[in-house]
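Please find one structure pasted underneath; my questions will follow.
All protein chains of the complex are present and in place, except for one that has been dropped.
Right after this comes chain A.
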Amino acid sequence: MICVEFQSAADGVAREEALFAAGKPALLLWRSVERGIVVPRSRGRRPGFVGLSMAAARAGWPLMLRSSGGGAVPQGPGTINLAIITPMPVGARVEEGYRLICGAISEALMRFEVATETGSVDAAFCDGAWNVTVGQRKLAGTAQRWRPMGNGQSVALIHAAIVAAHPPASIWPVLSQVEAQAGGITPPRREVHVALDELLPAAMAPHALQGALMRAAEDRLHHLPRRSLDGAAAA
């Protein structure tokens, strides 16, 4: 199976973090059986998080924490996660990580004649400048975590959450509460998102796309600039 299935998103996040701790080049494509909302770990230290977390769980959307940046992201059978773990060359900037993962998603979708762009989408959940968009609607969000290795290099966990199918309607008021607690002004809205099942014929998705995603990501990992990657690249 190309896409690993975890029981909960917390299990998937834990696997990503174990690969990140190892610091070797790795790819992971995964989704979770159970529904949930994943937020950055720093949100867990905010006042009121425990109460918010209990209310979200009662609504059927338990909150889980992750180590990368960004905002609240729905998880469950309708979300495909692509994680790329790679040592980054000396002097690399975070934009290189975003170009790598957005490029991989774009190339994979191009095989199915779906053209993508990158950019922010007002009122999207976990909005950012490096969303992958189709027709100005958000298909995938990206975020990263970087750790310096002490020799000028860093290890990066580069992550994308791709909407394969829209989450159930019950998530939107919960997402609004989660973002409001973090100071967000604009509530996330469903209509600014697009899902793979709207873009690809049912017979094609999801397995063919998953294979294309992994090939595109592998290709980019192998073609990262090799400067100062001695040793790490051989792993």
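Criterion: a residue touches a chain if its C-beta (ideal position, glycine included) is under 8 Å from a C-beta of that chain, and two chains touch if they have at least 3 such contacts; residues count from 1.
One rule holds for everything that comes next: contacts and distances are computed from a predicted model.
Enquirer: Which name from "Stage V sporulation protein AE", "Class E sortase", "Biotin-requiring enzyme" or "NADH-quinone oxidoreductase subunit L" does UniProt give the chain that's left off?
Expert: Options "Stage V sporulation protein AE", "Class E sortase", "Biotin-requiring enzyme" or "NADH-quinone oxidoreductase subunit L" considered; the missing chain's recorded name is "Biotin-requiring enzyme".
Enquirer: In the full complex, which of A:S8, A:S67 or A:Q177 touches the chain missing from this view?
Expert: From the options A:S8, A:S67 or A:Q177, the contact with the absent chain belongs to A:S67.
Enquirer: Kindly note down the residues of chain A that lie in touch with the hidden chain.
Expert: Interface residues of chain A facing the absent chain: 40, 42, 45, 67-70, 91, 93-95, 97, 126, 128-130, 142-148, 150.
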